[in-house]
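Left out: one protein chain. Kept in place: all the others.
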Amino acid sequence: MTRTVNQELTALSGNEAVAYAFKQARPHVASAFPITPQTEMMHKFADFVANGESSAEMILVESEHSAMSAAVGSAASGARTITATSSAGFALMWEIVYIAASLRLPIQMALVNRALSGNINIHCDHSDSMGGRDAGWIHHFCENAQEAYDAGLINFRIGEHMDVRLPAMVNYDGFIISHKEDALYMLDDEAAYDFVGPYKHKYTLLDPANPVTVGPLDLTDYYFEHKYSQLEAYPRVFDVAQEVFDEYADLTGRRYGFYEEYKLDDADLVMVILGSSAGTAKDVVDEYREKGVKIGLLKLRMFRPFPADQLKSVLSGRQAIAVLDRSASFGGWGGPVFTEIRSALYGTADQAPLHNWIYGLGGRDFELGHAAEVIDALQKIASGGEVPTLNLLGCRA
Amino acid sequence: MALSLKEMVKHEDLLTGGHRACAGCTGANILRQIMLTAGPNTVMGGATGCMEVVTTIYPYTAWKNSFIHSAFENVAATISGAETAYRSLQKHGELPQAAADAERMNFIAFGGDGGTYDIGIQALSGAMERGHRMVYVCYDNGAYMNTGIQRSSATPFGAHTSTAPAGSVKQGKEQDRKDLTEILVAHNIPYVAQTTPFHWKDLATKVEKALSCGGPAFLNILMPCTVGWGFPMERGMQIAKEAVETNFWPLFEVEDGVYKINKKPKERKPIADWMKEQARFRHVFKPGNESMLEHAQQWVDQQWDLLLKRETMTNM
Amino acid sequence: MAAPMVEIRWHARGGQGAKTAAMFVAQAVLAKGKYGQGFPEYGPERRGAPMRGFTRIADEPIRRHCGVENPAIVIVLDPTLLDSPAAGVTAGTDGDTVFLVNTSLPPAEIREKLGVPGAKVYTVDATQIALDSFGKPIPNMPMTGALLAATPIMELGEMKEAMQKKFSEKFSQAVVDGNLRAVEKAFNEVVSE
Partner (left out) sequence: MSLKRAQELPDAGIITEAGNAVDFKTGDWRTYVPQFHEENCIHCMFCWIYCPDSAIDVDTSGDKPQMKGILLDHCKGCGICATECPPAAKGKAALVMVREEK
């Protein structure tokens, strides 16, 4: 059933859009520490609190480590809890990022993607998110402010679902999305909250009638079993997320999935990419389509849990596949998206050659020409030409 | 406030037996005493350390009230999150019934000197400055006992530890202790105090004052460690008593910036009396190390004089 | 058929409001049912340093997120930037690029200064207009008025309405009125030859 909701086209930066989504979910507690380019998200959220548009209590901590720690304390106390960070801030949180997931606390975080030092760089790449990819959070990547806003709302529903109970992050590219004024549709506050729904906790520190011990010493006899039950939660994310995506599509007309297929049906050549660069690449795909090149694009939206089974079928039967990574795995064999996809496709009968391009580190612009360069290489691979498996894109080397 | 043992004994023991602390652990007793005063409407947070470990070995918990541990350096931040959640849920009318009915919910964070003086000081300082209604309790046993008696910034001068051992060239810890209590006083929070488990009445009074001061409070509680300090396991409370009698660990409190020394020994015992009971100071008494003992005494005297001056100054 | 996307590059010094203007225009065009993107180029530079902002306007949702390489319109908020090689005012431009410069000089002189023979050049003394209208030498809003003369992305009235909406929350009506006057004045006074 399609419901009609007020949706007005408006222009906001990605940070503002996510602040709206977070506000509309009516969190009880927000904890944060400033770091570029996340900062303006919390500025906007703090404005909401200062103006009475949000009744959240803010914890303005002295570090990101404490931001995540306070979020853990808050969420374990049965409060809907949000936070946000970028880059080094995420790295400083890292220890507690694992704990939040292990304790099954559905904290919501905006991770405004920025390169990790050193040298220090404030611009976008995905090394922060990718560094924490095994910590147990849901990683939702966004192409633009619209997707960041939508994912900001959707993540509450997925993460807080009783079958899931996992923290979730909305990833959007630092500056490129976070600071760009962009057109998007938003739900009105009421419709957004109706969609997200009230927070339900599974246990809380704040019930003296039912006291709990959270985070005990867990040794060789039980730790593994607890990890088992955590591992069990991730496949369930797909079912829950699909339901939520469908409901959101009914509500807004915007349909999401674990990935987006762009001109992929008959594509021989495929570019796999995530984040804002996907939009830029689509313009180039169109240009090549006009020239008759059967190129398509797969934009990965959910990197954790990784939709391996789904990708296996959608990427089969192609002639050549390019995987673009906006982060490097130092000493590893290819970027994290590449190794993940290659591993997912291993053993499929008609697996196309997979090549990796590392691009955009430290905010290096992903230009239209870079996408063209990749498509040219794919054509070469498909016609039997030699192209290295691992490549850098847009680097003077 | 129940200040007689006759009354206190009627309170429920919220830290049960069956925890895995060492025989003679004064730390477990400190937590037990705190909970006798705090009562069941308490959210307790523990920093990684001996007391967190021994009270919550899965699938057992010695806590009858709610307890959370997440990491080593962050207990102050974690409990500040719980306290904020409480305020928010209360404001929104969404507290569980038992919490809504409670006259007061208490928020207590505890850590050893490792988790407090050292790795946890940033989160502690932040939480105190933000003004959460919470009590931070440091059980100070003067070394990282949980990981094997490594030196901390709370380790007294001269003490042998596994990372600052007494050897043929070096003679234990070469620095004096950090004065954490004073650092907390500098946060201008409503209540800061030092006590020991031997002084049960003093401890209970201070816990209640800390819980009811309406803002952040800090308690530094000396915790003689039979293993780390090297004294017989039945002697823990006596060692705590003598720490006060020698002025190594004065009992005092600072209420809204005003100092009050709760016990002024009539005759000040030499620090050597206290040190010689503990194996960690054994080498200090060897010939040739006389100057160490002298320094230890000087330091205690100097600290005590400073405390007296602070008391005078803030009561003028 | 949809009109081609318009890409605008703004040149200014930090503090002159190019970021605000670039983002404002992107927002204002929504009223016309168009899509806009507005973004500054972020760097460590602070007040006074040359900086650039970008605006994209299109009839369809804008997907690309790369920098603007070949602007259709270059707007210069500070005439001293014309002489600054670091500012790169003519970078990526071609014969079709339109220049809109805040200056008291006539277009012909600016064209010569820029070394862009044949290019369409508009000039307006936006700083003076700003001083006259609201007493501060902030040329960004007058330049958005002048922009409408250089490219018909929307009507002047529509822009004024958008401006009223955007700035009335943050600023007093007197300040907003001053800016509205400046926008109108710049729109009327901008010259191309």
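Going in written order, the chains are labelled A, B and C, and every chain counts its residues from 1.
Note that in this section contacts are C-beta pairs under 8 Å (C-beta built on N, C-alpha and C of every residue); 3 or more make two chains touch, one makes a residue touch a chain.
Bear in mind that the values here come from a model prediction, so they are computed numbers and not experimental data.
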Chains still shown that are in contact with the chain withheld from the display:
A, B
Among B:A23, B:V169 or B:M316, which one is in touch with the chain left out?
B:A23
Which residue from B:K64, B:H92 or B:R282 sits in contact with the chain not drawn here?
B:K64
Kindly state which of the options A:P211, A:G279, A:G334 or A:G360 is in contact with the chain not pictured.
A:P211
By the contact criterion defined above, which parts of chain B meet the unshown chain? Give residue numbers in ascending order.
5-6, 8-10, 13-29, 32-33, 55-66, 197-198, 200, 226, 232-238
Residues of chain A in contact with the chain that isn't shown?
102-104, 165, 202-203, 210-216, 218, 221-223, 225-226, 228-230, 232
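Note that in this section only the chains that are shown with their structure count from here on.
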Return the distance between the CA-based centres of chain A and chain B, expressed in whole Å.
43
Could you state the distance in Å from the CA-based centre of chain B to that of chain C?
63
If you average the CA atoms of chain A and of chain C, how many Å lie between those two points?
34
Contact residues on chain A for chain B in the complex?
28-29, 31, 55-57, 59-63, 65-67, 69-79, 81, 95-96, 99, 103, 204-219, 221-223
Footprint of chain C on chain A - complex, ascending
9-11, 13, 37, 122-123, 143-144, 173, 175-177, 179-183, 276-277, 279-280, 282-283, 365-368
Interface residues, chain C side, partner chain A - complex:
22-23, 26-27, 30, 35-40, 42, 44, 61-67, 69
